[in-house]
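Here's the structure, in structure tokens; my notes come after.
With one protein chain removed, the remaining protein chains of the complex are shown where they sit.
Coming up: chain A.
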Amino acid sequence: MEQLNAWFTELLSDNAIFTANTLGYYLDGLGSTVRLVFLSLIIGLVLAVPLAIARGSRRKWIKWPVFLYTYVFRGTPLLIQLYLIYYGVVFIEGIQDTFLWAILKDAFYPALIAFTLNTAAYTTEIFHGAIKATPRGEIEAARAYGMSRALMMRRIIMPSAFRRALPAYGNEVIFMLHASAIASVVTIMDLTGAARFVYARFYAPFDAFLFVAAIYLCLTFAILYLFRYLEKKLLAHLKPLNG
């Protein structure tokens, strides 16, 4: 540890920008980014499953509201959604006096809400597409076994739909990580916020943003690896036998 510390000090001794202090900002930023992206993806995923089923419903009053929701959130930029939720809500008369204000006052929760709603909309569409692509034969076979719709959904359609959706969902996770870079416009000190802070403090855009780009690359690599592992496990049955 001491050796590592000495090596680190040696490494940093020649530059004015990447001191322990600014690296601390980047580390805090990494924490905020991971927390924000992870939470919004988990909540978005939980929301997206029932929404995707509702989206494929035959009843119009269930189907259309979900379509409207995904259409609006996929049809507008995330930055605008974030602005509307962060700056827009304060113009609702008397919101400062309600219990909601305790949540909306902090910048983290408005951002979390915007990111969650956005990723839930995309994930809903991904799952909906995967559900729709279920081979007819599987459904007919399930029916022949006398399964109810709910049972069929649980045992046949959803498991195979999840597998089919996996590669597309992996992309959505990476997009979400990159989209989270806009959180800094509402004062959240995420990775990009830290980079902008260092840039503004030292007037060194190249150093500040190159460093943060490297961190994003590492995060993306970790996500890619995780999804490749999952695909290998879950989609093993689709691979050619002696491939």
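As a working rule, contacts are C-beta pairs under 8 Å (C-beta built on N, C-alpha and C of every residue); 3 or more make two chains touch, one makes a residue touch a chain; residues count from 1.
Rule of thumb we're sticking to: contacts and distances are computed from a predicted model.
*Asks:* One chain of this complex is missing from the view, so tell me which of "Carbon monoxide dehydrogenase subunit G", "Na(+)/H(+) antiporter subunit B", "Phosphonopyruvate decarboxylase" or "Transporter substrate-binding domain-containing protein" is its UniProt name.
*Replies:* For the chain not displayed, UniProt's protein name is "Transporter substrate-binding domain-containing protein".
*Asks:* May I ask which residue of A:Tyr69, A:Phe175 or A:Tyr199 touches the chain that does not appear here?
*Replies:* Among A:Tyr69, A:Phe175 or A:Tyr199, only A:Tyr199 touches the chain that is not shown.
*Asks:* Just one of A:Ile17, A:Ile62 or A:Ala107 touches the chain that is missing; which is it?
*Replies:* Result: among the candidates, A:Ala107 touches the missing chain.
*Asks:* List the chain A residues touching the unshown chain?
*Replies:* 87, 90, 96, 101, 105, 107, 185, 187, 189, 193, 196-197, 199-201
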